[in-house]
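Every protein chain of the complex appears in place save one, which is left out.
All chains are identified by letter, namely A, B and C, in their written order; residue positions are counted from 1 within each chain.
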Amino acid sequence: MNFKNNYLDIYKNMLRIRLVEEEIAKRYSEQNMRCPVHLSIGQEAIASGVMNHLNKEDKIYSTHRCHAHYLAKGGNLNKMISELHGKASGCCGGRGGSMHLFDEEAGIMSSLPIVGSVIPLAVGNALTIKLKKERLVSAVFFGDGAIEEGVYHESANFAKIQSLPVLFICENNLFSVYTPLNERQPSADLTRHAKSHDIKYLRCDGNDISKVNEFAFEAIEYIRKNNQPFFIQFDTYRHREHCGPNFDDELDYRKKNEVSFWFENDPIINEKNRLINDKILTENENKKLIDTYLNEIDEAFKFADQDSFPDPATAESFVYEF
Amino acid sequence: MNFKNNYLDIYKNMLRIRLVEEEIAKRYSEQNMRCPVHLSIGQEAIASGVMNHLNKEDKIYSTHRCHAHYLAKGGNLNKMISELHGKASGCCGGRGGSMHLFDEEAGIMSSLPIVGSVIPLAVGNALTIKLKKERLVSAVFFGDGAIEEGVYHESANFAKIQSLPVLFICENNLFSVYTPLNERQPSADLTRHAKSHDIKYLRCDGNDISKVNEFAFEAIEYIRKNNQPFFIQFDTYRHREHCGPNFDDELDYRKKNEVSFWFENDPIINEKNRLINDKILTENENKKLIDTYLNEIDEAFKFADQDSFPDPATAESFVYEF
Amino acid sequence: MNSSRNLTLSDALCEATHQAMKENKNVFVIGEGVTDPKAIFGTTKDLVNNFGVDRVIEAPLAENGLTGFCIGSAMSGMKPLLIHQRVEFALLSVEQIFNNAAKTHYVSAGKHSVPLVIRMIIGRGWGQGPAHSQSLEPIFSYVPGLRVIMPSLANDAKDMLYSALKEKIPTMFIEHRWCHYVTGDVKKSASKINLDGPKVIKKGKDITVVAFSYMIYEALLASEILEKFDISSEIIDLRILKPLNLKPILESVSKTRTLICCDTGFREYGISAEISASITENLFDSLKKPVSRIGLPNRPTPSSRALAANYYPTAENIIMEAKKILNFTDDILINMINYLKEKKPNIRADVPNPLFKGPF
Partner (left out) sequence: MNSSRNLTLSDALCEATHQAMKENKNVFVIGEGVTDPKAIFGTTKDLVNNFGVDRVIEAPLAENGLTGFCIGSAMSGMKPLLIHQRVEFALLSVEQIFNNAAKTHYVSAGKHSVPLVIRMIIGRGWGQGPAHSQSLEPIFSYVPGLRVIMPSLANDAKDMLYSALKEKIPTMFIEHRWCHYVTGDVKKSASKINLDGPKVIKKGKDITVVAFSYMIYEALLASEILEKFDISSEIIDLRILKPLNLKPILESVSKTRTLICCDTGFREYGISAEISASITENLFDSLKKPVSRIGLPNRPTPSSRALAANYYPTAENIIMEAKKILNFTDDILINMINYLKEKKPNIRADVPNPLFKGPF
């Protein structure tokens, strides 16, 4: 594989995710999306940069904060918005809600709300890849909180001793809900938990899309060549409340200068400016992009609105697969 | 505290443990000790060296392989042998068996058969010490297998961020049951799992009693001064089968040269030779020591023999503490 | 001077904790979010301001470890109150709870105690979905050595939490999120009460209804409807699922000779199965009809409100079971259901019934 420096595509991908989530935030108070939502706004570069080097056939796993990963990997937008509305065409037929997004056709295997719980599943998929000699990558996204759960360590150790093609992507947004990383761990360098398991690792600013793109390439190349796990820490920040559509910095749990530092380091605005500077994009083209996406998003919401609710009579199906 | 180089005491302690366990092994086939036994034969230096620097008031926690820790810390021998016999005077009144030894008066808080399960308990005791400002040390012994359990990592992280006076002692005997360490982990250097949690650590040959004694002193001094956790890895070897009284090297799961290397590196024989060499002990004194201990041990077995079984009517007591 | 005020159950729990911590400096609180602005749905409000970070410990994400830390610290002299925002998070710590919390007192022949209280919250509504909504009390109630408490009334919740923190028994204190909103007269001072079992919270003579936690409110509503039609029901709040004290239930059923049991969790292998089996063993000849059980159907909780609608049993189900037992006419049933619908207009299945705000 060659390094893909298709930054305009990546930018588009990020922009689209941002617009989808802003629309969710805008409409959330209408109470038609009746499930908790954990928005990725501010953290899009990681999803877009990593997915840039994963193929459709590669597998990804995600958490409660899964919208960006789902969209970046090519998950179906209509099915996502329908799922948030609890409608029949949702990816889970309305059974899961926003924390259970998946789209097998796009290689999005599972998103799970219990912190850390999805990590061993991705390792298990990597075991399948090894046993079936599929030559794919299994990638798992998780937060700085998830690495505190014991199961992360059990997963890392197993991936290493079994030589499994799994990419661990830790998105360090410095918080678990309202609790800062430094109250929970002795250091913000989470790669120490890759090193200790003898797993190769990298760390960079997760809001710098060119770094993310380069590091993701390096990691994924390494995995494909060596059939060994790899760990990347991306430092980033969420813009809005942990769960829900609003900003919540009036609660003062995050330092003002930290907030402003990260808000000014917005991956999408920075990249847009760079692309315009480098004459890869014009303001006009950007506006058009936005219009196109808003249209698509509007259609998705219309689709979800018009979609029927699942028939209560179907509630009993699929408990068992006889 | 000053460094204690009372090697004759330490030797006695090791010797006594060895003799107790050899007696258990000898009598096990009589089927009066009707519970699984995990002998520490070969690993005694660690228990004796570490306990040399712990006071009676300091707390220890152990595993399925707890005999040496119990005895080295000053646990009551009669209560232990009675417990192995399922008798009423046993430390658990016969309820626990050999994997549940404790003696609160001697600061032996708990031994537990589920691998890894005891580690957070020791950390919890260290939390009590901190909250009650008791200035004690809580020490936990566990194997190279236990460190694979996620709960070890959860415990290490919490001990570090809460600044808890806990000593993690990992006895690496290179095996979990029949499975060698190198099939289970990428490296035999287990201190990497202290470093990653930003915990101070040391590692040495756990069969070299002078090293064990020095390192234990250093660690415990550090904990007492700094109220911070510490981790020591002691490399060692068990002589007999994982569970039961016999040797089992006919099964060929351990390499012949590894077995003979470690058997020749017997902590008790080496130390005896050194003490005799250095004129601290004579062969004759050693014989007398052995006689004294064998006598004591014989008494303990008599005690257990004569001890009554717990009254079946008491089986209902202590489910709840109303 | 023990005046009382109208408080929510969550405020009542918060008060109990403040009072227990004030009285006993060995009580400490630990959990993910206990010091954060949301303060575990308000139940840990101001604790950290009053008692400091040493005694109100914000935890890393490590539920299994946390449970072990609490057990070790309980065994060595402290009284931890561990809080999980969802009962599901405690699933990671079942080994610690079953083996170490439940058995240590027994295995040590009474020499060790594990005076630990674990608060766990059952999520419900607003699309919580399959992994944030489970009623797992049967799992814990199966294990001898554990105490399992599920409060329904605000003042009782306060007294039970406060009393559990005074005793030495490892206690699973399971709260239904919808009970948090319920209000009631709550005494200012906290009382040490006997945690000895179920309580008759409404006297009656025709039919006994055993319920607990949130289902108490559905039972009270059903009872009100039944009463309109001259059927008098006795409601027993089970309160303490383990150890199980059947006496108050036996007494009531001896009188009414009928019984409906309501679970917040699954019907199959649920709490009501044990109650039904035990009561039938004891009162087989007095029972007019077999014991009725009400609980969730045999499937996970879907997120969509369309699928959740017929999932959770309500007062209506209780009334239907009452009809089966008491054999009143279809006409009366229809009238009852109509009356219920009037009292409880089209409420969405995914938000708490405002009727159930209390005070109770």
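In this text, a contact is a pair of C-beta atoms (placed from the backbone, for glycine too) under 8 Å apart; a residue touches a chain by one contact, two chains touch by 3 or more.
As the structure is a computational prediction, the values presented were derived from the model and not from experiment.
Taking every chain of the complex into account, the chain not shown here touches A, B, C. Checked against the hidden chain, the listed residues A:Arg34, A:His67 or A:Arg95 yield one contact partner: A:Arg95. For the chain missing from the display, the contacting residue among A:Glu154, A:Asp208, A:Glu241 or A:Asp266 is A:Glu154, taking the whole complex into account. Contact with the chain not shown here comes from a single listed residue; of C:Lys199, C:Arg257 or C:Lys289, that residue is C:Lys289. Residue in contact with the omitted chain (choice from B:Met99, B:Ala122 or B:Ala139): B:Met99. The chain not displayed touches subunit A at residues 59, 61, 92-93, 95-96, 100, 102, 104, 109-110, 112, 114, 117, 119-132, 138, 150-151, 154-155, 157-158, 161-162, 317-322.
Looking at subunit B, the residues touching the absent chain are 34-36, 86-87, 90, 92-100, 112-116, 145-146, 148-150, 176-179, 183-185, 251, 253, 309-310, 312, 314-316, 319.
Subunit C meets the missing chain through residues 64, 88, 91-92, 94-95, 98-99, 102-103, 106-107, 129-131, 134, 136, 138-139, 141-142, 144-145, 242-244, 265-266, 268-274, 276-278, 280-281, 284, 287, 289-293, 298-300, 302.
The rule is simple: only the chains that are shown with their structure count from here on.
In this assembly, the C-alpha centroid of subunit A lies 37 Å from the C-alpha centroid of subunit C.
Counting partner chains per residue, subunit B shows two or more touched chains at residues 150-151, 154, 157, 161. Among the residues of subunit C, those in touch with two or more other chains are 59-60, 62, 64-65.
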